[in-house]
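Below: one structure, written as C-alpha cells.
As you look at this complex, bear in mind that one protein chain is not there, while each of the others sits in place.
So, chain A:
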Amino acid sequence: MSRPFPYTYISCPCANTPVPDPSKKRRSRESPQKSNPDQPKPLVPIDDEDEAFDPRSPRANFSLYPPEQLLYCEDCHQIKCPRCITEEIVCWYCPNCLFETPSSMVRSEGNRCARNCFNCPSCTAPLSVSTLENVVVGGTSQQGPWVLSCGYCMWSTLDIGIKFDKPTNIRTQLSKLTEATPVRSRQMSRTFGELKSPLSTYSSIDEHFPPPGETNTKPEDSPEQPTIPLNSDARFNALKNFYKTQISATSSSPTDPLGMDFGAGFSSPGALNRIMSLYTSSSRLSSLYGGANKKPKTRPPVMREALTASEGLKIPAPDAEEALIQRIAGPDCGWDGLASLEQRSFQSPDARFVEDLLPLPVLLRTKRSKRCKSCKHILVKPELKPQSTRFRIRLIALSYIPLPTLRPLNPGPHAAAVLPTPAGSTAPTTSTSTTLTNLDALSPLRPIQLLLTLKNHMFDPVRVTLATPSVTPGRVASKVTILCPQFDIGANSDVWDEALQGAAAATPAPGTATATATATTTPSTDPRGSRSGGLGVYEKVAEAGKVWDKGRNWTTVVLEVVPGTLPGGVRPSKTKKYPVHDNEPDTTTTNTNKNNNNNKKKAHNASDSDNDDDEDDNDSDSSADLPALDWTGQADDPGQKLQPDEDVLEIPVFVHMEWDSENQIDNEQAVGRSSGDTVKRELAYWMVLGVGRIVQ
C-alpha cells in the first residue's frame, strides 16, 4: 500500500455487523467481542470466529483505518470509525481566507466562499487578484482593471476575457458577468460596464406574452430566431417560473374556483363554503368534492408544455453538433484546448473547451462534532473558531487501545557474531537478514522476524492476546507465527513513578515483570519452551513463549514470518537460495510446533494453495524445482497473473485485550487478580500489519 512499510491498520468491529435488512430476518453474526480467550488456548479465537479477517477482500478497504483516525466511545466501550459516528456541523469556513460563513449564508452562496477566494479552473491552485496596469499619477497609484491569475499554471481570467473593475467582491462581479452572458464566446472581451447594457439581457416583456397571432409559428421559429440561448441556470429558472405559472393557472382558474383539483384550493376566497361544509360530509376528500360542488362546469385546464425559449424550451440548432466537431478537430483546439473530465467536474454542464472554464470559488469546509451513533455521546467537539485547531472533547482511540508498531528485527552485529555457534547452518540466514531486511523487497520463503510493539496509553495494565491465521489469506500464502501470543502491557503510569521505582529497585522490577510474563505464558507453551529458554543466554534470540522486551507501558513480541511465493514464478532467485531454504523451514516448523500444533496442522491441511505445495516440495526434495518451473509456465494465463497489491505481505492479527478499569491506584498488584469493585473490560478487534512487499 502507499504507506511506507511497515504500517498498521485497525479494522473497526462495526464491519462485522451487517446492515440490517428489515425485510429479512436478522442474520446476527457473532461479534468479535464474544470470543472468550480467557482459557489458556492460545489460538482459539480463530477457530471460533466465522473466518479470519481477510485484508485483501474488497470490503476490507472500507473497514480498515489507520489507528490514529479511530475514535473510542467511553460509554459503549467500543472503537468508533467514521462509519459508526454521526456528525454535526459546528461551523463553516473558507479554507483559503479562514473566514467563517454564518449558517444562514452557506446555502445561498452555494457552499463556496463569497469573497475573493478562487481556485484555478485548470489546475486548482488558488488564484490571486492582480492588477493589469499600475500607473502612478501624482502621489496616488492609479490601478487598472483587475484579473484573477494563477501563480502555478499562469492561467488568468484574461484567457476567458474577463476583467474586473474592483479588486473586491470578485464573486459578485463574476456572477454578474456570467449570468448576463448567455453563451460565452471566446473572442468577446467583456468588462463589467459593457454587460450592464440592457441589450445583453435576454428576457423582455413581450417574450413572456407573445401576441396570439405569432404563437403558431413560435415553436418552429424559435431555433432560427436570433434569440440568445439561455445557459443552463437561466433555463432552469425559466422552467421553474413556467411551471409555477402553469400550476397557478391550472389549479386556481378564475372562472371556476371550485372545479379545480385539490391543489391549493383553499387560498381563494371562494373556497369558504367548501371549508364550511367540510365537517358535514365525510372527511374523505373525494366525497367532499363530489358533494360540495355538483359538477365542474368546465374541465380543469391542463398544464401545457413549454413552448418558447423564455419558458425554458431549448431546441438545439441542427448544425450545432457539426460546428462542435469542426471546432474540436480544428487546429487551434487540440488535446489541450479541450477541458479534461476533472476540470469539467464542477463547471457548467456544457463547458467543453478550456475557454469555457470559469474560476471556481473555493469550497467551504466545515468543523464537525462527532457523536457515537448508538449512544449519542459526543466523541469529538472542536473549538468553534475556524482559526483554532483545538478540541474541547476528543476521544481518540489511541488513548484506549494499544498503539501497534512494527519493525523488522535486525540482529545486532554482536548477536550475529555470536549466533553461528549454536547452529552453524543458521548463520547465513541471520547475516543475510541483517543486510537484506528491505521491507520493500522481501524475498519469498525466507523467514524474517519482526518486532511488534504494543504501547498502552491507559492507566490500567492490559492483558493482550494476539491471534493470527497461520497462513495469510489469499494466493500468496505466507506463514505467520506469533512467538508469544499472550502477554501483559503495563499501565501508562506516571513517568515519575516509574523513574522513582526504577531507582529504588533497578534490577528486580524488570525481573518480576518477566517472571510474571513467563508465569502466565508457560502453561500455554510446551515444555520445550523452557529448554529453548536456556538458549536465552545469548541474549536477544527470539524465543517462543517469551516476550521480546518490555517497558513501562509497552511490550514487544516477535513475529516470525515466512513470506509466500508469488504466483508469477520464482525461478532465478530461488535456486540460488536453496541451501538457505533447506534449513529454514525446519526452524519454522519447530517454532510453530512449539507454539501450537494446531496451527501447523491447519496450515498443512489447508494446503490448497499452490504455494504451500511448492514449499513442501522444496522441503522434501530439491528436485522439486521442475514442477515449480512447470507451474510457473502455466502462470501465463491471466487468472494466475499477479493482481495489484497481491505481493504486499499483510498479516491479519486478532487482538483481544482485557483489563480491569477503575483501579488505577494499585495497578502493580492487580495483575492477575480481579478485585470485586473493579469492572472487567474487554475489547477485541482485527488489526492488519503491513510488513512489506514480496519480490520475485
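Just so we're on the same page, a residue touches a chain if its C-beta (ideal position, glycine included) is under 8 Å from a C-beta of that chain, and two chains touch if they have at least 3 such contacts; residues count from 1.
Quick note on the criterion: contacts and distances are computed from a predicted model.
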The complex's invisible chain, by UniProt name, from "Ubiquitin-related modifier 1", "Actin-like ATPase domain-containing protein", "Cytoplasmic tRNA 2-thiolation protein 2" or "Mitochondrial import inner membrane translocase subunit": "Actin-like ATPase domain-containing protein"
Residue of A:75, A:165 or A:233 in touch with the missing chain, whole complex considered: A:233
Residue touching the undisplayed chain, where the options are A:242, A:459, A:554 or A:685: A:242
Contact with the hidden chain (one of A:315, A:495 or A:679): A:315
Positions on chain A where the hidden chain makes contact: 1-3, 9, 18-24, 58-66, 69, 82-83, 86-89, 92, 106-107, 110-111, 209, 212, 215-216, 218-220, 232-233, 235-237, 239-240, 242-254, 257, 261-269, 283-286, 288-290, 296, 299-307, 311-316, 318, 321-322, 324-326, 328-331, 334-335, 338, 340-341, 345-346, 348-349, 352, 363-366, 368, 638, 641, 644
